[in-house]
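One structure, as C-alpha cells, below. Some questions next.
Of the protein chains in this complex, all but one are displayed in their positions.
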Amino acid sequence: MSPQPATTGRPAVAPEEGVAAIETYAAPRSLAEAVALLRTGEATILAGGTDLMPQSKTGRARFQRMLMNVRHVPELRGIRGTQDCVRFGALTTITELLDSALVKNRFNALWQAADHFASEQLRNAATIGGNICNASPAGDTLVPLLVFDARVELTSEVNGAAARRTLPLAEFFVGPGRTQRRATELLTAVEVPLPPDGFFSEFYKFGTRPALDISAIAIGFGAVRDGQRLRQVRVAFGAVAPTPIRAAKTEAALASQPLPAAIEPALAAAAADIHPISDIRASAWYRRELVRNVLRRMLNNVTQN
Amino acid sequence: MSPKIDVAFKLNGVDVRTTVSPGMSALEMLRDELHLTGTKYGCGEGECGACTINVDGLSANACLMFAADCHGREIVTIEGLVSDPRTEALKKSFVAYGAVQCGFCTPGFVMQARNLLEKVRSPTPEQIRRGIEGNLCRCTGYKKIVEAISEAAAASS
Partner (left out) sequence: MDAMEKPKYDGSLIGKRIPKMDAPEKASGKTRYIHDIDLPGQLHAKILRSSEVHARIVAIDTGAARALPGVHAVITAADVPWQRPIGVAKDHLPLKGDRVRSPRDEIAAVAAESEDIAAAAVKLIKVEYEPLPIVATAEDSLKPGAALLHGEDLIVTGPDGKREVVHKASHDNVAMTFNYGQGDIPNGEAESVVVVEDVFRLHYVTHCCMGVSGVIAEFDASENLLLYSNTQVPFLHKREFAELLGMDPGRIRIIQPPIGGGFGSKLDIYPFEPIAIYLAKITHRPVKLIFSREEEFMASPTRQPVLLKMRSGCRSDGRLTFRDVETVHDNGAYTSWGATTPFVMMQTISSLYRVPNCNYRTRAIYTNNPYAGSFRGYGNLQATFAVEAHMDKLAEAIGMDPLEFRLINAQDPGEVTPQGMHFKSCGFKDCLQTAASRSDYQAKFSAARGKWNDGNPVKRGVGMASMLHVGGGAKIYPSDGCGTIIKMDDFAHITLITGASEIGQGSETVLAQLACEELGLPLSAVTVVNNDTDVKPWDVGVHASRTTFIAGNSALGAARKAKAKILAAAASKFGRPAERLDLREGCVIDKATGEKLIEIGKLIRSLHFSDKAELVMTTFYYEPPSHKQDKEFRGDVSAAYAWATQVVEIEVDTETGIVKLLKVIGAHDVGRVLNRLGIEGQIEGGVVMGQGYALTEDLIVENGVIRNPNFRDYKLVTAPEIPEIDVSFIETMDGEGPQGAKGVGEAPAICVAAAVANAIYNATGVRITALPFTPENVYRALHSNSQPPTWIAAA
C-alpha cells in the first residue's frame, strides 16, 4: 500500500465518476492482451487493489469505463537478476521483496522499506508497481528505489505490437499521485542496476511503530565506503516534497570531504534539498528538524562503524 | 448499469460460483452474498485486520480485495478451519489465555496468527507482535493475544 493523504485530503469524485462509471471488467492473461485493452486509454488498472478499493469505497477514486485486473498477466511477475541489473516485475509484492535473498543482500534499504511496510496482510497484496504508480510523496518503496537508481519500464501497444520505453524513476514522478505514465501505458517492471561492490544502504522511516504507519519523513542513504570518505553517495527523501526526491546537494556535500567533517555541510545541503509542507501528519518545521536530526544520526553511525 | 461478473473459486475447500459487481470487495461478497459472517468489517481500508482471510496460502485483508479478483483463487475464512489442528490450537489458547473480550477482532487475529505459525513454527514474542501488527484490538491490550499465540505455537509444534 502506498500511503495516501488523509481521506479528507483527497476530494470526493462525482458519483457517476466512481465505481458506477465501470462498464466492463477485464482480466487479461497476457501482456499483449493487456496493452491491447489499454489502447484507448480508458481503463483503470487493478493490481494489488490496496489503494484502489478504499478510495472507491469512500467515493474518492475516479474510474475509467473498464476495470482491468492485471494480476493474471504472467509477464508482470517475478524478480530476475542479470549480470548488472535486477528486473522486478510490476506485480512483485512487498512480501516477495522481503523474502528475496537478492534484495536482502544487495538492496538493504529496499529490504528495510519492505520490512517497515504496512502489515503482513498488505505486504502480501501490495505490489511494487502499484506503489510506484500511486506516486505518494511518502510511498514506502520509492525512497530506496531512488537510492538504487531504479528505472521504470512502460509498455504500450504501438501498431499492433508491444512497445517499451524506460525512464529513470526520479523523472517518473510529476506530483502527488501524478506520474509520466500515459493512459495507454502499463508499468510492466522496475529495473534496478546492481549497486557497485562495497555499496551499503540504509532506510529510515520515522514513526512510533515498526509498520502500519505513514512516514512523516523517510530517508534512504547509500554509498561506497572508502575509509572516512564516501563515494557514489546517494541520498533520497520521502514526504518532504511533492514527490519522493533524490537529494543532489546533500549527495554533493557528502562526496566533497571525508566524514565527519562532511556531516554539517550535508545537513545544511539537505535543508536546501527539501521542500516540506505542513499537513496533519507533521508540520513543515518538524519535518525539517527530523531530516536534520535523523540524517545526522545516520551519518554519525556511518562515521563510527 | 454496472456489469455483473461471474466468479468461480474454491472457498473453504468447496467450489463456489457467484456473481459480483465490479466495485464489490471480497469482504462484501463473503458476508452479503455467501453469508459467511466470521470475517468482519472493521475499517474497510486494510488498517485493522478484522477481515483477515487466506488467499492462495497468504493472509489478506478481504476489504481491500476486489471480489472479481477472487476468480480462480483458493480462499479460506475462519469458517473453513473447523478441523484445522493449528487453528483449533489457536482458538483453544485464545480462550484459555483470555485473549478474547468483545471478540470482534478475534477471528481476524486467529486467521493472522495461523498464517504466522504456518511460516514460523516457534515465533518469539517479538516476532508475534510484529506478525499481528496489522490487526487492531481495542479491548485486550494485545498482551494476552501474544501469550495465546505463543502457547498455541508450543502446543502444535
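In this document, chain identifiers A and B correspond to the written order of the chains, with residue numbering beginning at 1 in each.
Just so we're on the same page, a contact is a pair of C-beta atoms (placed from the backbone, for glycine too) under 8 Å apart; a residue touches a chain by one contact, two chains touch by 3 or more.
Because the structure is a prediction, the values reported are computed rather than measured.
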Hidden partner chain, touching residue among A:A170, A:I214 or A:L299: A:I214
For chain A, the residues touching the chain missing from this view: 3, 6-8, 15, 20, 57-59, 206, 208-214, 216, 280-283, 285-286, 289-290, 293-294, 296-297
Missing-chain contacts mapped onto chain B: 21, 31, 37-45, 47-48, 50, 77-79, 82, 90-91, 94-98, 100-107, 110, 126, 128-130, 132-133, 135-146
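The rule is simple: only the chains that are shown with their structure count from here on.
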Where chain A and chain B are represented by their mean Cα positions, the distance between them in whole Å: 28
For the chain B and chain A complex, residues of the former touching the latter: 1-3, 5, 21-23, 25, 44-47, 49, 52, 55, 58-61, 63-66, 68-69, 71-72, 112, 115-116, 130-131, 133-135
Contact set on chain A toward chain B in their complex: 1, 18-20, 22-25, 27, 46, 48-50, 52-54, 56-58, 67, 69, 71-72, 95, 118-122, 124-125, 209-212
